[in-house]
Structures are given as C-alpha cells and as structure tokens.
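Here the structure is laid out as structure tokens; the discussion comes afterwards.
Of the protein chains in this complex, one is absent; all others appear in place.
Letters A, B and C mark the chains in the order given here, with residues in each chain numbered from 1 onward.
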Amino acid sequence: MQNLLPFFVAVPLAGGFLMPVLGRLFASRRAAAVLPILFGAALLGLAVRLVLLPDADTPPYWMGAWDFPIGVSLVADGLSKFVLLVVAVVSFAALLFSMDYMTRYTSPGLYYGLFMLMLAGMNGVVLAGDLFNLFVFLEVAGIASYALVAFGTEADELEASFKYLVLGSLASAFVLVAIAVLYNVTGHLNLAKIAETFRASPGPSTMLGAALSESKGGLTVPVYLAAAFLLMGFALKAALVPFHAWLPDAHPSAPAPISAMLSGVLIKACGVYVLARLVFSVFAGAEVFGIILVVLGALSMVTGALLAVGQSDLKRLLAYSSISQVGYVVVAIGTGLVLLAWSPASAALGAVAALALFGGLFHLANHAVFKSLLFLVSGSIEHATGTRALERLGGLGRRMPLTAWCLRAAALAISGIPPFGGFFSKFIILLVLVQAAVLAHWAFWIVAGLALGVALVTLLYYAKVQRAVLGGAPSPATADAREVPFGMALATAALALLCLASALILHPAVKSRLVDPAVAVLTARGSAAAEEGATPPLASDAAAHTAQPDALGRLP
Amino acid sequence: MTLDMLPYLLGFLLLVIGVYAIIAKRNLIKVIVGLLVIDYATNLLLILVGYRSNTGGAPMAPILTPQLTPAQIARHAVDPLPQALILTSIVIGLSVTALVVALAIRLYDRYGTFDTGRFRNLRG
Amino acid sequence: MRGMSLIVKNTTRLVAGFIALFGAYIVLYGHVTPGGGFAGGVIIAGGLVLVVLAFGEEFSRRVISHEVVRTSESVGALAFLGVALLGYLGGAFFKNFLPLGDTGALASAGTLILSNLAIGVKVAAGLFGVFLALALFRRRGEKRLMVRETPAADEEADE
Partner (left out) sequence: MLLLALLGFMIIGSLVAIETRGLLSSVISVGAVGFALSVIFLLLGAPDLAITQVVVEILVLVVLVRVVITRRDETYATSRSTLAVGSVLLALGILVAVAFWALGSSGGEELRMRPFGSPLLEEQAPASAMAPAGAKVPLAAETVPRSIGGAYLERGLPRTHAANYVMGIVLDYRGYDTLGEATVILVAILGAFAVLRQVGRNRHARHEPDR
C-alpha cells in the first residue's frame, strides 16, 4: 500500500507550479479551468480514499526517510482526515464555480496557480507533524490568500488585502516567536515529541507556574508564554473576536469562489483546526486553554451576529456571520476541553465532552458547506445582477429559480431549521452547553443562553436576506437577471444537496467512519494528559486506544 | 532576573516596537517598516535561542573546515537548526515584503498617498 | 526609466560579470562553504538589478524578457520538486538518492548540489521578476481610460 499522504501536498503544488506557465496556452478563460478542476477532483478522490482507509494503513510519512524525531513528518489521524475531506469538497465546488465566474477577471493562469498553491498550503498545514513545517505551509496558504483577496485590484480590495496581510504576518510572527521559545525549552519541533516532553516533565517549581498549572500536565511559565503567542497567532488566523478586524474587509473583497474558500475552509484549517490540535494534543489539554477558547468563542458568536444584523452588503453580512458561526465551533471545542479536564471527577462529563467535540466538528463541516454555498450564491447573484447591495436586490425568486433554491437551502441550514444538518449541529452544541451547566458549572448557563440568543438572531438576519433577495418585485438591477451558466449552477446545486445530506453524518455508519475517529483523537489526548491512567477510559475511547500510537506521528 | 536572559528580552522589546509601528502608524511605508522590524525580531530571537558560547574562543559556526574535526563541531559549534529555520524565515519575510510593497504602490497609484487615513474608508 | 551616466554604465559593465560569477560560486559551493542556493540566487538577482538600474528598462527588456523570467522561475520550482520526486523513486520524497561522496568536495552530499542549483535559478529569476514588476510599475495615467479594453489586451495585461 503506497502512502497517500505526500500526494495531498504534491498534487496541488504541481498544479500551482504548472498553471502560471500553462495558463496562457489555453484559448479561452473557461478552458484554463479544466486542469485545476482535474487536480481538484484528484484531491477529492484521494481524500475519500484516505477517509475510507483504516488508521493502521495511514502511518505517518517521513520526508526523506529520516526517522523520528529528526525528520519532518506528515501525519493523518482521524481529525486531519476529516478536515482534509472538508477542504477537498469545498475547494472542488469552488473550482467548478470558478470556471464560469472567473471570466469576469483577467489572468486566469495566475488565479488558478494561486488557488492551487493556497490549497497546497492548507493541506500542508492539516498534515503537518512538525511545528516549523506547519508555520511554512501556513505562510504558503496565507500569502496566496492575501494576493487572491486583491485579485480584482480595485482600490478597496487592495486596502482590505493590505490589512489582511499585515495582521496575517503579525500572526505568523507570533507563531515563529512561540516556535523559538518552545525549541529553547523542549529542544524539539516535532509536535508529538513536544507533547511527550510536556507529559514527561515533573512540573513547575516556581510559585506562579504551580498556580497556573493546577490541572497537571507539567507546563511551566515559559511554556505558557509560548502558548500565549500561539493562541494569539491562531486566534488571529481564525478571526476570533478581539482579533477579527481583518475578516469583514478581506472576505467580501475576494472573488466569490475565494470568499467561499476563505470563510468555508481557510479560517478553519489554518485557525480552528490548529488551535484544537495544539490545545488538546500538544499542551496536554490544560483546562485554562479550554476556558480561554469558550470565552473567545462566545465573544465571537455574539459580536459577529450583532454586527451582521446591520449590514446591507450581502457578502459583508456573510463575513460577519462567519465570525459568529466559527464562534459556535470554538465554544463547543473549548467546552469539550474544559469538561475533559474535569472528567476525572465524574465519568458523565467525559461522555458530554465527547458529544461537545462531536457537535463542534459537525458544525465545522456544516459551516464549511453552507457558508461556502452562501458565498457562491452571492457570486451568482452578483454575476447576474451586478450588485450585492441588499436594498438594490429583490424578486430573484422567479428570475433565478435554481440559485434561489440554493440560497433558501443554505439560509435555512445556517439558521438551524430542522431537516438540515445545521439544525442538528447547533442543537447538539446547545444540548451540551445545558448539560455542562447542569453537571459541571453554572457559568455554562450564560454561554448556553448566548448561544440560543445568537441562534435566534441568526434566524432573523437570514430571514431578512431571503426576503430582500428573493421576495418583492424585481428592482432595476434584477429586472433582466438570468439564471447562471452551467458550471456555477452545478457547483451551487451540489453544495445545496450537501447541506441537506450533511444530516446523514448522524447515521452511525457515517459517524463511525468520519467523525468518531476525529473526536477520539481529541479525547484520547486530553484525557491521557489530564490524568495518566488513573481514570477508566471513556466510552468512546475504545477506538482512540487503537489510534493512539499513530496519532501525531509516533512510530508504532 | 539574570543577565544571561537579557538578550532574549531585548529581542522581545524589538518585537513590541514593531507591533507598535503596525498599530499606531497610518502610513503604509511605516507599516512596512514595522513588518520588517518584526521580521528582524523573530529572526533575532531564533538565532539567540540557538547560540552556544565557546569557552576560550570565538563562537564556532557549524561548518566543517580543514582545521576542525567533526567531534569538535559536535562539542562546541552553535546549534545549526535555528539557522536553518532563520534561512527559511528570511526568505518568507522577503516574499511577504515583495507582496506588501506591490500592494502599497498599487494603493498609492489609486489614492496618490500612502496615508490610510486619507483612503476612502472601508465600510464598518 | 532611463539609464544612468557613462561612468555608472562602464563600472557596471566591469562588475556585473563578477557579481554573477560570485553568485554562481555561492550557489555551487553552498553545501561546503557558507551560502547556498538562496543567498547565491539573491546575489545573481542583485547583479541583474544593477544592470537594469544602470542601463535602463529598455535594455533589460531586450536582454531578458518577462517570459524568460517567469518560465525559469517555474522551471526552478519544478526542478526542485523533481529532485524530491526522484527521491520518491528511491524510497521517499526528498530521499537523498545520490552517492554522498567525500565531505568538502564539490561533488559531495548527494542531491544537495542539485537542490541548490534549482533554488538558485528559481530565486534569481523570481526576485529579478519582482524587482522588474515593482520598480517599473507604471501609474495609470487616467484610471477610466482602461475601461474599454479588448479581451486579448486583458489577457496579457498582467505585467
């Protein structure tokens, strides 16, 4: 069995290297999309194949055949497989959509080249088993996205891109500082090895260190310093609220398929995913990080939703809504971490924690699908009418029936209306918060209340969007709107179906293949770190124990 | 606090100065200067972290020359790994600088100034 | 952009060759002495920049076109990926599949020299290309004059 992992980086990289050269050979702009779409399909196939393989068949891949711990490795455990699949699905849809949509812009070769390189960067981040390697691919994805945001070269697009670039570089610098500190303290860059060093450490001897690390795990003050820099860096990348300033400018400025990629997967693969990986697997699941994540997530949830209500630009509204929805994911993951850290006190908490992580990851996947769909639909609308100002739209329900149905599906899913996947993930998160409040700490009541309130506000502003865009009489802008070309229609329709089908994740056969391994990776790490062997394994841990040796790149 | 931590702390100070420039300055060129300073600060921290003093001699670079034996290198040379990381980091910094300068001159082209305060502000 | 004075041109004529030669040396001996593909590539790019500054834009257009720059950039990247892929045939990506040879000799350390060469070409071409794009960027005279362009002109407008 050949190891599939390197191809996740090599395939898009080859595409990215080739496209700028080959791009100008194609006769028309639509033809330039053929090669990238083929590469995207290949990646999708690879991702499906990887998810279907059992963990034992996907050992870490050591670049250059150097061994642990001096080489650089690619690692795929349940969590990274899950994220890889989400990335592959969304990017394939975005590429399909680009074929017709990007005829509005010049230089398709540059566009597809940058797109493929951004994809390579994201896959590289998701698979990285080495901290510095993670940083390098973070930069690849980041720089490609800065350039793509400014791809239209209009003045405000350039300005948004500049802001995004400056804050993104600041985030990268924080990550690099953390790498310097961690290397000095542990002597390693391999994530698994760093985690191992933390777990083996006898713990701090200074006063503050002891106070900070009540929850064991042997972290000391310099480690917390590094963790603070890492948290700031990746919170900037994930646009959690005090660090969100760039997102509402950058995401709407990009071409629609790129907005879909940025909001749909980039902030998750380069932000939320890495945060989860770091706090659970590397920093030994200390509860203080869980509390920080819950607070940041709740802030994002509320601020994003409140700011979204007042927006009149469709894409800008969607961008604020992204902040809010990612807040849900982060709240769920943080809650899972806190409960896991407390779970030795009560076994029930362990089960709730696993459910919280499941809800968080489920919502992550759902949000990737419906938010990228919403951005693509906004692109369709802009393509057909030339505007995305809500007050200038209207009456599109009859003019563009397919696009209208896609918009309805996505809006209902993100507002949490029952048959759609979005309902279940939000419901699970709410349920978990209530359970946490009952079982663990009253403060979760506040978070639960906020989550419920935000869900209602979300329902409200998406109802507003649907009425403004679809209802009413056609405006001057929409009077001669026609349905979009085939490629765009196909991409949006496929994602709309996925919105509906994502509820299938709850089906045991799918859940056990797709999400359970991902949850197991997180719970296994957290609980092992919180209390080594002292508690009986959680119900969901059975799978985790088989997966554990491979997780994060330790050799069997 | 001991004196042997002082270089690290000066490195952190440089980082804060760069962050200050990014936040406080509205002129694009000054912001780019801030980014450069941040790059210097991170590279500086990395090289400081890998330094090993060589008792009774100048610091030894991890490069084998005819005067040295591999064993001497292993015992006295400075850490080569942070140097490898910095090499990559310098390149990344240069790439980011190239892109940011491209954005800045394009913005100047549009507005005739480097001052973000005079730009037509983004909504919100 | 016009060229500079005769003195500058003559000095550049003398120096540019040496700069390029020094850059090539740094690239080739990267695995033995300080330097390497990246530093050498930047030096070569610096030499080219000097030529452009001294002789002006038209000269550089004649000697090295943007096509050459962009193609050699991509070729350098593909060559580096190719070295990695050849390693894959030998067992793993980035596997050092060539004989390691005697430490300190030019032909030593296996694939390192090939990787250095690929990176040198790539960096020299890439940075020179960026310099050309940045330094010779022309302001739009009239913003709205560009509105009615033919598609063919759009296609190639990216320089």
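Basically, a residue touches a chain if its C-beta (ideal position, glycine included) is under 8 Å from a C-beta of that chain, and two chains touch if they have at least 3 such contacts.
Given the structure is predicted, the values throughout are model-derived calculations rather than measurements.
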From the touch rule at the top of the page, work out which displayed chains the omitted chain touches. A, B, C
Touch assignment to the omitted chain, from A:L43, A:A88, A:L219 or A:A411, lands on A:L219
Have a look at A:L117, A:L339, A:A353 or A:L373 and name the one touching the chain we're not showing. A:L117
If the hidden chain were put back, which residues of chain A would touch it? 13, 16-17, 20, 63-64, 66-72, 103-107, 110-111, 113-114, 117, 120-121, 124, 132-133, 136-137, 139-140, 143-144, 146-148, 150-154, 156-158, 161, 181, 183-190, 197-198, 201-206, 208-209, 218-225, 228, 382-387, 389, 392, 477, 554-555
List the residues of chain B that touch the chain left out of this view. 1-2, 4-14, 16-21, 23-27, 29-30, 32-34, 36-37, 40, 43-44, 47-53, 58-65, 70, 73-74, 77-84, 86-88, 90-99, 101-106, 108, 113-115, 117-118
Absent-chain interface as seen on chain C, which is shown: 26, 30-39, 42-43, 45-46, 49, 53, 70, 73-74, 76-77, 80-81, 84, 93-94, 96, 100-104, 108-112, 115-116, 118-119, 122-123, 126-127, 129-131, 133-135, 137-138, 140, 146-149, 151, 153-154, 157-159
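Methods note: only the chains that are shown with their structure count from here on.
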Which word fits the touch map of the chains here: line, ring, star, complete or other? complete
Distance between chain B and chain C based on Cα centroids, please, to the nearest Å. 23
How many angstrom lie between the centres of chain A and chain C, each centre taken as the mean Cα position? 36
The distance between the C-alpha centres of chain A and chain B, rounded to whole Å, is 29
If you look at chain A, which of its residues touch at least two other chains? none
Touching chain C in the complex: which residues of chain B? 61, 63-64, 66, 87, 91, 94, 98, 101-102, 105-106, 109-110
Partner chain B, residues of chain A touching it in the complex: 132, 136, 139, 143, 146-147, 150, 153, 155-156, 158-162, 165-166, 169-170, 172-173, 176-177, 179-181, 183-184, 189, 248-249, 307, 311, 313, 316
Which residues of chain B touch chain A in their complex? 12, 15, 18-19, 22, 28, 31, 35, 38-39, 41-42, 45-46, 49-50, 81-82, 85, 88-89, 92, 95-96, 99-100, 103-104, 106-107, 110-111, 116, 119-120, 122-124
